[in-house]
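Have a look at this one before I ask anything.
A single protein chain has been omitted; all remaining protein chains appear in their positions.
Let's look at chain A:
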Amino acid sequence: MKKIQVIGLVLFIFGLIGFSLIPFIGTYQLEREMVEDKVKEEHQDDMLRILRPMYGETYSSNFSFVSDFNHYFDAFNDELKSNEDWDQVIWDDYAFDLTKAASQGAVSDNPYLFLGISIGLGVMGGLLYILPLYRNEPEGIKNDGIYFSSMKSRGLLGIITGTWLIVFYVILYWFPEYLTNLVLMVDPLSIFLSGNPASQWFLYGLIYTLAILVMGIRMFRKYRGNTYQTIRTASVMFFQLAFAFLIPEILVLLNKPWHDFKNIWPLDYSFFYDYRMEGMLSSGALGMFMLVWGIILIIVCVPLFTYFYGKRWYCSWVCGCGGLAETLGDPYRQLSDKSLKAWSVERYMVHGVLVFAVAMTLVTIVNYFMEFGLLGQATDQLHSVYGFAIGSAFAGVIGTGFYPFMGNRVWCRFGCPLAAYLGIVQRFKSRFRITTNGGQCISCGNCSTYCEMGIDVRWYAQRGQNIVRASCVGCGVCSAVCPRGVLKLENGSEEGRINENPIIIGNKSITVKS
């Protein structure tokens, strides 16, 4: 390893440590004015009263602050609940906003400094490590030593990384009040972009985007010479930066709803939720465009583009989840399970989630038109179950946290309802396939090993059969790693696309159907 890479690695680790420690520094002091500022009109009286014991008190850590806050807040709610005064219970979560407001000290005073020594160092260190990679080496597959790497083959480093990611996601989704310092340090950037202070989601969006950009540059280095990989990676970097990060923030600046124009229902499961619909319907022509464009994506673009290009047009060229998987997740792609059993589990799960998402959305829409007369409670219940189990736990905690354990496409493979929808189109009505080149396969297994979706590509290749699978996201890596030029992703005529009984070219004695 070159010196500069070692420096990069050290800087990155310092950045990571900084990021992990920043939440725990500083003091917290709640004032009456903060509660008046952050709490909704209807809860103000109650909240001002409940939190009175905390005013002016200095807490030395967010643990003690949040603990006291929860103590007073829960005591209030618990009493109402035990009296079954359900209407008066405060369901809103004020912990994050009030903790953020109460945070004092170094971070809020010097947000740029802390941004620099955490995320800044991480990005810089990452780039210093990545840019010199494979310099002065000929173009070609760079998979040497992957299975000797602790990070990439479920060794200690991989376990630590996975655990860190899981913990981060759990805190982000369910205990964001502990991340307030990190959010404070990105406040200036958020205000610059959208005019609003940052939420935990802005922080998350920022590091997500930076991860895709920095690790996207790693992809350029690693797959140098492979134009397909280069263009595809540039595409996911662009869509993440522009469509998922910048445009939504600029919309907010213009007083429009936050909207990601490339996110498609049912991955964007809340698209038909009443607050989203109202947001769009009350935002004039642009809002109407959001609604119509969203529906066009679902009923026109998905079938049409998938017919011409396969689901790759979305999954490995546009999608944000796919974007992270293809960049940050690339070092872990070989860890997906290729067994027949895993395939069977995959089909039940991913289509199960699709059914759940569709059913939930139907109930939501029916309810919307019935003005919540009939199924109001049921809808809310469904939304919260889906949001918790699928939207947060599956897509986030498992989806990314399990990269170092089960590969980079756990969510896309087992959970994403949009992938299921795209997959059904790809399997039954598409011009896309991975063509197998006659009899050239030597069954080496590189293709299967490096398939992030756990497709046993070799099974098809060695019997001379084209690969037509619902789950294939068209990343093109099977083709890239094949040492014998056997695999080619292509769009072609539907005729002969699925060859169930292929005959391997080369033997004229007999025709063996595999």
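Methods note: contacts are C-beta pairs under 8 Å (C-beta built on N, C-alpha and C of every residue); 3 or more make two chains touch, one makes a residue touch a chain; residues count from 1.
One rule holds for everything that comes next: contacts and distances are computed from a predicted model.
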| item | value |
| --- | --- |
| Chain left out of the displayed complex - its UniProt protein name, from "Nitrite reductase probable [NAD(P)H] subunit", "Sulfate transport system permease protein CysW", "Electron transfer flavoprotein subunit beta" or "Putative phosphoesterase" | "Nitrite reductase probable [NAD(P)H] subunit" |
| Omitted-chain contact residue, chosen from A:Asp46, A:Asp68, A:Asp274 or A:Glu490 | A:Glu490 |
| Touching the absent chain when the full complex is considered, from A:Ser118, A:Asn408 or A:Ser448 | A:Ser448 |
| Where the missing chain touches chain A, by residue | 138-141, 143-149, 226-228, 231, 308-309, 339-340, 431, 435, 437-440, 442-446, 448-449, 458-459, 462, 476, 479-481, 483-485, 488-493, 504-510, 512 |
